[in-house]
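To start, the structure under review is shown below, and the notes come after it.
Missing here is one protein chain; the remaining ones are kept as they sit in the complex.
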Amino acid sequence: MSLQVTDLRVYYRTLAGDVKALDGVTLGIADGEIMGLAGESGCGKSTFGNSLIRIEGRMKHVGGTVTLDGVPLPIDDQREMDHFRFAEVSIIPQYAMSALNPTRKIGKMVAELLATRGVRYRDAREELERRIVLVGLSRDVLDRYPIELSGGMKQRMVMVVSTLLDPSLLIADEITSALDVSSQRAVAQTLVEFRDRGFVKSMIVVTHDVSILYQISNTLAIMYAGKLAEKAPTEVMMSRPRHPYTRLLISSLPEIGVRFEEQRLSGIPGTPPSLLNPPTGCRFRDRCPLAIAKCAEEEPPFVEIEPGHSVACWMAT
Amino acid sequence: MRRYFGRKLLVYGLTFFIAATIDWLIPRFMPGDPVQSLVSRQGFGLSAAGSQALVDYYNRLFGLGRPIWEQYLNFWVSLLHGDLGRSVYLTGRPVTSVIMSAVPYTLALLIPAILLSWWLGNNFGALAARRKWLDNVVLPIGYIFTATPYMWLAIIVAWVFGFILNIFPISGGYSYSMEPSLTLGFLGSLLSHWFMPFISLFLVQFGGWAIGMRNMIIYELDADYSRYLGALGAPSGLVRRYAFRNAVLPQVTGLALQLGVIVSGALVTEIVFSYPGIGKLLLAAIQNEDFFLLQGIFLFVIGGVLIANFLVDIAYVLVDPRTRVGMSGGTA
Amino acid sequence: MLSLDRVSKSYKVGLFGGTDLPAVRDVSFSLQPGEVISLIGESGSGKSTIGKMILRLLSVNRGTISHDGTDISTLRGTALRAYYRTVQGVFQDPFSSFNPIFKADHVFGLIRGVYFGSASAAEWERRVDEALQAVTLDPGQVLGKYPHQLSGGQLQRLLIARALLLDTRYLVADEIISMLDASTRIDVLNLLGDLKARGLGILFITHDLSLGNYISERTVILRRGQIVEMGPTPAVFGKPLHPYTRMLIASVPQLHVKWGRLEAGERAGTGWTPAATEPCRYHGELLASGASASTAALAASGLVEIEDGHFTGCVSPNADGTCGGRPTTAS
Partner (left out) sequence: MTATRPADDAQLAVTPDAERAGGQGVPGGLSAPPVRGASEAVGSRREILYFVLRSRKVIVAAAILVVMIVLAVVGPILRPGDPNALVGPLASPPSADYWFGTTTFGQDIFAQFVAGLGASFLVGLAGGGLAAVIGVVIGFVAGYRGGIVDEILSMLTNVVLVIPTLALLLVATAYLAARGLLVEAAFIGLTSWPWAARAIRAQTFSLKSREFVDLARISGVSSWRVIFGEIAPNMSSYLFLTFVLLFGGAILIAASLDFIGLGPTDGTSLGLMMYNAVAWSALQLGLWWWFVPPGIAITAIVGALYVMNVGLDEIFNPRLRES
């Protein structure tokens, strides 16, 4: 196991009280695994990704542990965590297109960043340039300011920078959402290539777009209202989803060839519950066509029903 | 970049043109007859013939007898020759030379006060953004200083250091008992007279820059590039250095916007200390109703501010790479 | 009928409009009541610009947009208000579409002030209830609330209901579901299908091919301001003619078909560029067949009709957008 997360809880402090954005998530990621993490907005998927690298602002670590390659990550200790960031855990943030310092030449910024890790720019330069070419940029971007690059180019540059120290775990947070279909495909496939070439050992790809994840991820985890609903190998998830939420979600996605006149798809009625005071029992029960009395009383545990396939639903077990 | 400067120069050229035109227009189109009002104030007790002589004199001076367009054209011709007319109260000395003899004093106050307050203010502000106790000290003091009228701070400085403690001389540019010369004694006198107006100018500006920088830094530390560095575990030193660099840019723009105010502040500060710069000259011009001198000072101040603005623009290009790579970045 | 005839638009950039930046070039198509056209393009394709021009939010530089024969750029005052009575729009961001300081039904109030000044309170309430019912919203749940108290899906439905309050015949739906969650977006999309059944003509602007394929009868594919292919949706998706269309379709992440491996050159993600050497076979065929007057007009805008109602543009256009396969007539 490369990454083991146990009962992770991260809340947001607000005036009205704590928003339980991440409320007890347990999962493991193997070496070489690309795990896709999907769910509706506000389900806690980005909070999960971010809390593995930097708990900031109004985020508050309430409980749970994270172990990377057998070493516990001090996720709530900013200073201790600095030793792991970049080198062991790294992130391609959602805001990648504005993540580069506008007043520094990109190469200079990378050099200064590397220097903080005791890596000499001169030593890393060759590999850096190789990777820049790999993502379809030209070497001279290092002598440019970010403003001279398009949004997509900046994002690819950030992909290279974030993975330069060959981290064990990479978090890619909604990096395809702002892209056109054609670049979406290029970026997503580049992620796979990074893994294949060993730039990163394992990866968590956070997105709301399940179909992208189907293309690139080995395993798929679906979150709902701060909790994991289901996790399984991608093919299994697509062919035999067990959680009603997963099933409804997948069946609501139109594909090329599906047409309104011939096959009317339907969404999931209702909205997710507020995470300020989440309901007891199963959080999906209000929207669930299969809900029974037990769902309101007792929270379904996240249990493995077959190797690698876990579900949190009374009706699935 | 050429467009950036082109646009700036256009604005400055237009500004000077408009300002000079206003300068020309005002004595001619203000309500009432300026010449009459001048005469009635200056020629108090004169006979009717004497008043008429004075009226004629002023009409001739302003060139009021000729067609309007010719007056305007003549005004520009003499302006471009550096001829701003003659000072009435200083017995007919050319306004240009009167002003030129005052300019060094004003510049000696302004340049160090502006540069030092900007530089120290920015560094202090950046420091305050990171130390809570400093923040709690710098902020209130800064607000008090920026809210203080320039002349009042000058008065208080003069009162405390000049009257109560009696360390520095209260008025003048150098000791009245001395002749200007290149001796150590005279330079010392210059310096001791210079200090109080300088420090009061410095103090008023300092607070504003410190507060501005503090706010900008906090803003920048929240920016995406700062968050990214944080997520990659960069030490706070590097993050702060980047934030400072980006926060300085609006401070440079701010400097350009503040120049007019600072110069005005210098004028009133000089008046408090009877410091022999443009400000003192200005007061004399107003009290003696020396309108050529007044209008000359006006044009001079505007020209100076425009040149200073342009220097700041050049500085902006030097610190902001984005203007150099040809994209937008600077503000109009 | 709402029709665009060789519509072009460029933006002026720089001091006193120094540079022209073309956004839309020679776009012609028309929208009938009771049909959904999806206008598909990537960012910078000009798709939203077209929507805004139809809604008179932007002016047209060249060409005309006409509504039942009237050039809409001539409409002023009352005539313009009458136009908005029949042509309406819904935009991408539900949260930005509502003024955050007003309650959500402020958007109804605006319409009431302009169009229903004389309607009684009861009459107005009846109309609102009817419109909300049509978009399956419960009045009690949405009226009197601030926008941030409602979900994105509810807000978009409110906007559609707003359009229904008027005698809307044509609706410009600009990316209206791209910011909604997967579980709710399909229902809003279905709503468009239901409106079509009520006789509305809908221009569905989207970057998402599978959504366009799902809801529309006809599809228009835009690239850099120009139409590269248009026709009946099954034809465009089932038998794409233009290489750009093919590339787009191949890039769509499907749920049960995996992508092929990308060529090294495609990794750059700069999108499709026309092959310089490939001759334009469509114009060749057209010229050989002896162009009729109407097809010639279309050919001038770089489009030819390959089969019934299915048009495609030139494979290798010149820099100015004209056909690269016509050696002589390009001017």
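The chains carry the letters A, B and C, assigned in the order they are written, with residues numbered from 1 in each.
Note that contacts are C-beta pairs under 8 Å (C-beta built on N, C-alpha and C of every residue); 3 or more make two chains touch, one makes a residue touch a chain.
Fair warning: this is a prediction, and the values are worked out from it, not measured in the lab.
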Residue touching the undisplayed chain, where the options are B:22, B:77, B:100 or B:191: B:22
Option from B:96, B:215 or B:236 whose C-beta touches the chain left out: B:215
Subunit C residues touching the omitted chain (full complex): 11-13, 15-17, 21, 23, 43-49, 52, 55-59, 80-81, 84-85, 88-89, 91-93, 95-102, 107, 110-111, 113-115, 146-148, 159
Contact footprint on subunit B, counting only the chain that is left out: 11-12, 14-15, 18-19, 22-23, 26-27, 30-32, 34, 37, 41, 142-144, 146-153, 155-156, 158-159, 162-163, 170, 204-205, 207-208, 211-212, 214-216, 218-219, 222, 250, 253-254, 256-261, 263-265, 267-268, 271-272, 282-283, 286-287, 289, 291, 294-295, 297-298, 301-302, 305-306, 309, 328, 331-332
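The definition used in the following text is that only the chains that are shown with their structure count from here on.
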Chain of greatest Cα-centre distance to subunit C: B
CA centroid of subunit A to CA centroid of subunit C, Å: 32
Between subunit B and subunit A, distance of the C-alpha-averaged centres to the nearest whole Å: 55
Residue numbers on subunit B that touch subunit A, as the complex places them: 223-225, 227-235, 238, 242, 245-246, 249, 319-322, 325, 327, 329
For the subunit A and subunit B complex, residues of the former touching the latter: 53-54, 56, 81-87, 90-91, 93, 95, 98-105, 112-113, 116, 144-145, 147-148, 158, 161-162
Residues on subunit C engaged by subunit A in the complex (per definition of touch): 42-43, 151, 153, 181-187, 189-190, 193, 207-211, 213-215, 233-234, 237, 247-249, 251-256, 258-259, 261-262, 266-272
